[in-house]
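I have a structure here, written as structure tokens, and I will follow up with some questions on it.
Part of the complex only, each chain left as placed.
Note that the chains take the letters A, B, C and D in the order they are written out, and that residue 1 is the start of every chain.
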Amino acid sequence: MRIVVTNCNTTQEMTEEIVRGARAAAGPGTTVTGLTPAWGPESAEGWLDSYLSAAAVLDTLRTYDGPPYDAVVLAGFGEHGREGVRELVDVPVVDITEAAAHLACLLGRRYGVVTTLERSRGQIEDSLELAGVGRNCALVVGTGLGVLDLGDADRTERAFLAAAEKARDAGAEVLVLGCAGMTGLQRAVSDKLGLPVVDGVGAAVKLAEALVGLGLTTSRGGSFARPEPKRRVWHVT
Amino acid sequence: MRIVVTNCNTTQEMTEEIVRGARAAAGPGTTVTGLTPAWGPESAEGWLDSYLSAAAVLDTLRTYDGPPYDAVVLAGFGEHGREGVRELVDVPVVDITEAAAHLACLLGRRYGVVTTLERSRGQIEDSLELAGVGRNCALVVGTGLGVLDLGDADRTERAFLAAAEKARDAGAEVLVLGCAGMTGLQRAVSDKLGLPVVDGVGAAVKLAEALVGLGLTTSRGGSFARPEPKRRVWHVT
Amino acid sequence: MRIVVTNCNTTQEMTEEIVRGARAAAGPGTTVTGLTPAWGPESAEGWLDSYLSAAAVLDTLRTYDGPPYDAVVLAGFGEHGREGVRELVDVPVVDITEAAAHLACLLGRRYGVVTTLERSRGQIEDSLELAGVGRNCALVVGTGLGVLDLGDADRTERAFLAAAEKARDAGAEVLVLGCAGMTGLQRAVSDKLGLPVVDGVGAAVKLAEALVGLGLTTSRGGSFARPEPKRRVWHVT
Amino acid sequence: MRIVVTNCNTTQEMTEEIVRGARAAAGPGTTVTGLTPAWGPESAEGWLDSYLSAAAVLDTLRTYDGPPYDAVVLAGFGEHGREGVRELVDVPVVDITEAAAHLACLLGRRYGVVTTLERSRGQIEDSLELAGVGRNCALVVGTGLGVLDLGDADRTERAFLAAAEKARDAGAEVLVLGCAGMTGLQRAVSDKLGLPVVDGVGAAVKLAEALVGLGLTTSRGGSFARPEPKRRVWHVT
């Protein structure tokens, strides 16, 4: 099966990193295609970025003309757009935010999310709540690092471990990497913390494979019906 | 003071109607300026439209070069974007969804929302919940009419009254017009129902006036800090 | 329009201070009339005071024989009585507790309340919850000062700032003055905290003006129907 | 032990009926003393009545000069005042609303309340919520009968049974008599419904006996500290 993984920002290097994370998680028969929006923010940090990103991701998928695919993974942690993509495409759509939380719920009684900037906490809390998995989230906490600062692996790991302690104090028994750009970090921090750490990119790939494998896709019988036919202008020309 | 009222769609006639509603509510010293996005959906019905609209509204305000203004009213009922606008501008921002709910809470123990298509229910419920005013909402219910069908006033009124009965059965003591395009309808349906009916456009104008009058604006100390400086591409060129 | 502002206690000086705060917030066409109950507690601190105050405020409005008025503001932060007044009078009724919270919700993702004695926390939490605006309240916290100790402006300001830090640590991005007797303090503490601070008295005046301006008043179709006709004894004679 | 049972209204006959119900429930060593407020409403139906009643009940207990007592039962279903009485007296205080709910929770997974007028629903819902026992309440429903109409036992029983069916449809497995004036009805309607029916008066007496028997009384370490010493005027003279 083919899974399209869309980055939520325009930074090509980050798409590549996400695709590496996705491929590491994918099963033998799964092909991963990364997409980078042609417009949008270079990183998504805050609501303005998130709404800009949501439209750009929708546009990217709307105008996609590559080979057919079986599922979409949205690789923006806490970013908007998933419900719109569910309306747009006929295949299952999995957002890395909810994906990480779904798996985390299976691994402990309470989980915590460690993200980048503190300002992203609210978006993530809202996203988890609306996805229906907010109840067992003990804490969302920031590291103070920006999305594009995650390149320094040592600093990121130290910041992650420090923030993770706060989540643990709040009752978290499982941790979630709260940014697509952290993908790959899970093994190292899990060992140091002695707790399972879930990467949303890998989680979403596995959930997408699960849905495809079971022949399930988004319900058209309610919220996520196909978009109404109408005039839409996607760009000022 | 000047209040900028942004339509969430590209339909100029609807902006005009909204501006009429806003002016009818505005106090003597208030000037209302309507804005119509140059891109986006012709009406917002569903999540895809809503995310497209959010980016277009942000772009409209980002590139606005008219006279200075004191507050922004976002005239898309249940549509996304308010938190992003709060990051973007330095003046108070009031969304008609939350505005109607805030006033409705003052008028009865439970309120109901009558909107257009059933598919919009979920977005409105989510919007009210995140705005912090979902608790006393008894029901969000659709009329089955599309946004652009609201022109037929008689049909709209009949459909509204029928849906309002369902909200009343669910405990609503106050009703809310669940679409900016319904503005102006409140008096007639209120008389027939014997219940107060709140129009979000008018409510938002009054709340914007209140905030400006009290010298209050959005907090920068947390979620709604100014957008991070970075590279953002708003359109494919 | 005329707004009647009722103090919740018998201290005439406090009524005057509240009226000053209300007038500072009122629009040009608004007349503010202060009312002081002829009976009740000299300050409301705790449930016994609050219930005594509620009956006295109802009695004050029941026996009011001044010029007609267009709205009532209840100036007791966290005190009981608002639903009873909604039954009693035909004009809009706004309680300063809920008013402050409604505006605070428009200014940040979470708000906090700084009140007088710690023992008032519970009442305020309950009042916000029932008003339907408790969800986004991060913390209600006391300063340790009694209502009648607020005269010492410096001490009050220092105590407020100290308590506000706790609310901020709990996630508050906006603060609310949690006592009618604090009215006037908002500007100074807002400057020092770098956060918006909402005064309930001013907020309630603006919301009352908004409701009157929109021609809205309390729903009679449910909880707040007029009191049943019956024998009521308001005082032992 | 002596339990003081306070009626929430001024109707002496109702006090007598309540006392009969309380005595029927009381253990062998328990003496029940009924108190009727000298002022207040002749029946409590709605918030205005409830707040008037709360102050009158507090005044009644404040000025009580009979023999010492070991506990107070507040016999107004859904009426305000319990927290104020907890501040005032040094003995345990049990409100019949919460008492019925506490026992009902032990008898089934969800319970329902059948009360008098529909307008009382909101107060009861709020009272249960704040008492901490609202979660398992499936429905509060009115019979349409006023408090002083309950004298016609046949009509009351028929109305109760009809309303109880609605509660059962909503998931109630246990029912609660939602008015002190219904005391005595429980046996008959329980037999007809085939479900346990809890009378709040009896429940409160048993809970009061339980607390006294265990040597427990209201915590002074927080919300329910003794009233602050201050000037309070209880009546216009």
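Heads up, the rule we're going with is that a residue touches a chain if its C-beta (ideal position, glycine included) is under 8 Å from a C-beta of that chain, and two chains touch if they have at least 3 such contacts.
Worth saying up front: this structure is predicted, and the values here are computed from it rather than measured.
The full homomeric assembly consists of 6 copies of the same chain, 4 of which are present in the displayed coordinates.
Going forward, only the chains that are shown with their structure count from here on.
The greatest centre-to-centre distance from chain B, using averaged C-alpha positions, is reached by D. Chain A and chain D have CA centres that are 52 Å apart. Between chain A and chain C, the centres computed from C-alpha atoms are 44 Å apart.
In chain B, the residues that touch at least two other chains are 83, 109, 129, 222-224.
Looking at the complex, you find that chain D touches chain C at residues 10, 38-43, 45-52, 54-56, 58-59, 80-81, 83-88, 117-119, 121-123, 126, 129-130, 146, 222-225, 227-228, 230-236.
Across the complex, chain C is touched by residues 25, 27, 83, 92-94, 98, 102-103, 105-110, 129, 131-136, 168, 171, 173-174, 187, 193-196, 198-199, 202-203, 206-207, 209-211, 213-224 of chain B.
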